[in-house]
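Here the complex is missing a single protein chain, while all its other protein chains stay put.
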Amino acid sequence: MGENVVSAEKLNERLIANPFNNWMGLKILTLDEDSLEIGLKWREEMISNPMARVTHGGILGALIDVAADFMIAAKVGMPVPTVDLRVDYHSAAKPGDLKVVANIVRIGGTNSVAEARVFDSEGKLIASGRGTYFTAAAKKSK
Amino acid sequence: MGENVVSAEKLNERLIANPFNNWMGLKILTLDEDSLEIGLKWREEMISNPMARVTHGGILGALIDVAADFMIAAKVGMPVPTVDLRVDYHSAAKPGDLKVVANIVRIGGTNSVAEARVFDSEGKLIASGRGTYFTAAAKKSK
Amino acid sequence: MGENVVSAEKLNERLIANPFNNWMGLKILTLDEDSLEIGLKWREEMISNPMARVTHGGILGALIDVAADFMIAAKVGMPVPTVDLRVDYHSAAKPGDLKVVANIVRIGGTNSVAEARVFDSEGKLIASGRGTYFTAAAKKSK
Partner (left out) sequence: MGENVVSAEKLNERLIANPFNNWMGLKILTLDEDSLEIGLKWREEMISNPMARVTHGGILGALIDVAADFMIAAKVGMPVPTVDLRVDYHSAAKPGDLKVVANIVRIGGTNSVAEARVFDSEGKLIASGRGTYFTAAAKKSK
C-alpha cells in the first residue's frame, strides 16, 4: 500500500488545527507503516445518558472517522473527504480517556478504505468501524 | 409500526438531559407519527478543516444517530442502545444551524432500524444514514 | 434530482443481459421518477438454512444492490460501479417471489446514494439497505 509520506509530527499539527478535534483533545500517539494510534482526552460534555454516564456514540463515531482518515492521510499526504462511514458499538464507554487504532484496508486512486477500533483506558474494545475516503481529492490538490 | 407512546415535550426533556446533545444545542422541532425533526445550534468548535470551515463529520454522524434513536424512542418509550450506524456524507456543511429529519424503517422486538437526513440552513441535503437500535432494551427496563 | 433519462424497457434489457440478474429471474415491474420496482422469481437454489428454508441473505443483498443501482441508472443513463453497500435484515424470507423498491437519496457528480426495500409475496418488509454508486463512471463513458 505504499509508505507513509507524512510524519507523525506534521499529521498531528494538521489534526489539532481542526477545532472539533482539538475540542476532543485528540493527539497522535504513534504512527508506523501499518497503524495510527490517536488518544482522546475525555470531558464531561461528552456524556450521553446522564444516569448511566456513558460516552456519546457520536464521539466514538467521530474518533473512528478521524483515525481512519488520518491513517489514509499518512499514505496520501493529507486528510481527504469521508464518503461514508460504518460504526459498530460493542460496549458502553465509561468516563475516561480513549484510544483509537486505525489500519488501512485498501488504498485506491479514487477511494480508499480504512478501519479503526476504539479502546477505553482499560484496553476494552468499545467500538469499531470502517470508512470510505475520496483519495482522488489528494491528487487534485497537489 | 404503532403509534407514538411519548410526547415531543417528554422526549425533548430526555434529549437535552444528555450533556453532549445539550452541547450540540439540540432541540426537538416537530414530532408526528412518521417523522421527528431536531434542530442543532451551530458553534465554532464544530468546525473541521479550519481553512474550508466545514462542520465536522463527527457532528453530522452524531446528529443522525440521535435523531434515528429518538424517532424509535417515540415508538418504544425511550432511547435505546445503538447497535451500529451508517453515515453517508453528501456535501460539505458550511457554518450555520442544521436540521435533521428521522423516519422509522422498521420497528422490531429485538432490533429496529431508523434513517435520518441532515439539512443545512438553506435546506440542502448534507448527510444521511441509518442505524440499528436494540429495542429489546426498552422492554427490559419497563 | 433530475428526470429519468432511460425508459423502463431499455433498463430491463440491460438488467436481464446480466447473467446473475437473469439467474435471479429479475424483471422491472414499474419505473417512475421517484421509484423503481423489480421482481425476483424465487428458485430452490436460493435457500439458505435447509431446515428453516429461508432465502439466502446474499440474494437479498444482491437485490438491494441491483435495485439501487438501476434506480440511479434511470437518472444517469447506465448502471455504475457500487462503491459500498449496507444491508439490514429484518425478517426471514420464506420461499416465494420477492419484490424490491428503490429510491434515490441523492444524485451527485462523483457519487450517488440510493436505498431499497425488499418485500415478500405478502408485502412484508424482509430487508432494506442503501448503497453508494460511482456516478462519475457514467460521465466518462459518454
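Annotations for the structure displayed:
Here the chain labels run A, B and C in written order, and each chain numbers its own residues starting at 1.
By our rule, contacts are C-beta pairs under 8 Å (C-beta built on N, C-alpha and C of every residue); 3 or more make two chains touch, one makes a residue touch a chain.
Note that the structure is predicted; figures quoted are calculated from it, not measured.
Across the entire complex, contacts from the unshown chain go to A, B, C. Contact with the omitted chain, checked across C:36, C:87 or C:138, is made by C:87.
The set of chain C residues touching the chain not shown comprises 17-23, 44-50, 56-59, 61-63, 65-66, 79, 81-89, 92, 129.
Listed for chain B, the residues touching the missing chain in the whole complex are 83-84, 86, 110-111, 132, 134. Residues of chain A that touch the chain left out of view are 86, 88, 90, 105-106, 108, 113, 115, 117, 125, 128, 130, 132.
Please note the rule applied: only the chains that are shown with their structure count from here on.
Mean C-alpha positions place chain B and chain C at a centre distance of 27 Å. Contacts with at least two other chains are made by residues 86, 132 of chain C.
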